[in-house]
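For this depiction, one protein chain was excluded, whereas all remaining protein chains were kept in their positions.
For clarity, chains are labelled A and B in written order, and residue numbers in each chain start from 1.
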Amino acid sequence: MQLINTILGGLSLGMVYAAFALALVLIWQSTRIVNFAQAPMAMVTTFIALTLIESGMNYWVAFVAALVAGFVLGALVERLIIRYVDHDNHINPVILTLGLFIVLHAVAAVIFGSNFQSFPAPFGLTGFSVGDTTFNLTPTSVFTILIVIAVMALLRLLFLKTDLGLTMRAAAFNQEVARILGVRVNRTLTLGWALASVVGSLSGLLIAAGGLVHPSYMDGVVVYGFVAAVLGGLDSPAGAVVGGLLMGVTLSLVSGYLGSGLVPLAALIVLVVVLLVRPGGLFSTSTERTV
Amino acid sequence: MSALLSSPILRRTLLALVLFVVSVFAIDLLSGFRQGQVASIAYLAIAAGGLTVLTGINGQLSLGHGAFMAVGAYTTALLLGRWENMPLLLLLLISIVVTMAVGAAVGVAAARLHGPYIAGATLALAIAVPALAIHFKDTLGGEPGLRVPTRDVPPLADDALFFLTGTDTGTMQWLATVSVACLIVTFLLLRNLSESRVGRRWRAVRDDPVAAQLAGIDLGRSRVLCFVVSTATAGLAGSLMAMITRIAAPSGFNLVLSLTLLMAVVLGGLGTLTGALIGAVLLSLLPTFVTNFGSGMGLSDLQAAELAPLVLGLTTMAVVLLAPAGLVGSLLRWRQQARLSRS
């Protein structure tokens, strides 16, 4: 029974990691940057939602407002900062997103305060029960699972079925050829960051639901989301989703049976083992460079 | 004499000695508060120096050097908790060796990773180590951490310093002197190492791994070695930090510490030890300065405390965007260009 409940908990957590990993993958594919600042960006938009809710606004209005804020924030970050980084050296982009990480943390702490604040849940937080056994599946976690699936389906539709999605993929795969074909590459990159930031913000809102928020409440998620994305190969949206679910369940098992303090270590071990055994991620068919 | 000075290693050793004697006097003149600042600049600079070698010279990124400092700090705290009178040198040495062992394990994995993967793995490390300290409450003290007992100044050192300065040595003065000595020795070693054959290999691995491999350099071994050397400095820095702050607690080794170290390295300019030192100075003086400024502007204490990371982060971003060679690197390059255009 405990096993089933741990796995159920892991599934909804895994959905959140999957969304976060997907956000990282979207950005990685188009700009070859791992956006470590994705976590504080999501934190900031969650705080925006919290502020709106506390000022008496309807939960769902605040929810949508946070996603819109995520869109704007992502676009601004790309347009004002990322666009100007020198890509020749792979260290610069990492440092830049880490600098942004620190800045957003500090800004949030100044504006929203650095103590823990509780964030409301959209639906109930008690598990469904059959007879006298209660399952660790709450209305809120059902909502989490459904909305992440819906968002993924929408993104899939966007990328595979629309012209806009096609141009975004073209720009991600080959900027120069995309330009030659008339794609306004700069615009699609901005849009890509904006969309990724919406997905990241969604995961921030979902993690926060019924829990506590704090300027660094997403810091672990960036690590787990990154590991999930790497499990999937960092280049594969579908892989990110599977990786997220695997991470959710694995970490939930570690936390349930061994203790929550070991979760980050478990994530590190999973990451290193996967990278050493399959450097291109679990689902890669080609082998990556060896030096 | 002139033959002696023509060997760069001897020249540097001599310079280091002179520097040390000068700093003994200088530290003696400072107030206790300033001595504390000097001590913390010294341990930050030690860690930043090691990270500079790793990132700037060998091209490996570590977002987790704070975790290695934690290993050094906890080792020191545990040792002192058990044997309060352990000789200082032995204490530092054991802390360094333990950190190096952990560093070797991580380094073996890191050497086979590249680009964003190594960044992610070391980021995970930065989060994992403090979490472990919380998890193993009984040995590592959990959230509040381990207290590090204050140690008396060893009589022999007290006498020696009295002989030099003519004053009694306070605890903070002693720690500052030790830290500065460690800093000087560390930089001396790192400098000589980076100009040796080993250092040239590290650079070769950074600049062109394929060519380096063709030239017969074992990439993996070279990367692991550099990683271990770099973690040794982090262990030393952590050990000093534990003694100076008198505590080893998870909150002291959060992600922000790791990122801050990296920023010191970037601010200074990847690859120069002077840059690392300047970065460390900025890093330890900036918070007090900015926080005072913030309070002066009417911010609450909590808000003012956040101004320092804010300024730090903004400065780092500006440096990456506007002067990718770092502050010191850009200045050096600028001077070089000026010289070139003059000649």
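Note that a residue touches a chain if its C-beta (ideal position, glycine included) is under 8 Å from a C-beta of that chain, and two chains touch if they have at least 3 such contacts.
As a working rule, contacts and distances are computed from a predicted model.
Protein name for the hidden chain, per its UniProt entry and selected from "Aspartyl/glutamyl-tRNA(Asn/Gln) amidotransferase subunit B", "Glycolate oxidase subunit GlcD", "Branched-chain amino acid transport system ATP-binding protein" or "NAD-dependent dihydropyrimidine dehydrogenase PreA subunit": "Branched-chain amino acid transport system ATP-binding protein". Counting contacts over the entire complex, the absent chain touches A. If you put the hidden chain back, the residue from A:65, A:170, A:238 or A:282 that touches it is A:170.
When you scan A:15, A:121, A:137 or A:185 for touch with the missing chain, the hit is A:185.
Contact between chain A and the unshown chain involves residues 163, 166-167, 169-170, 173-174, 176-185.
We take it that only the chains that are shown with their structure count from here on.
Once the centre of each chain is set as its mean CA position, chain A and chain B turn out to be 32 Å apart.
Interface of chain B with chain A (complex): residues 55, 59, 61, 63, 109, 112-117, 119-121, 123-125, 127-128, 131-132, 134-136, 209-210, 213, 219, 254-256, 259-260, 262-263, 266, 270, 299, 302-303, 306-310, 312-314, 316-317, 320-321, 324. On the side of chain A, the complex with chain B involves touching residues 28, 34, 36, 81, 84-86, 89-92, 94-96, 98-103, 105-107, 109-110, 113-114, 216, 219-220, 222-223, 226-227, 230, 234, 259-265, 267-268, 271-272, 275-276, 279, 289, 291.
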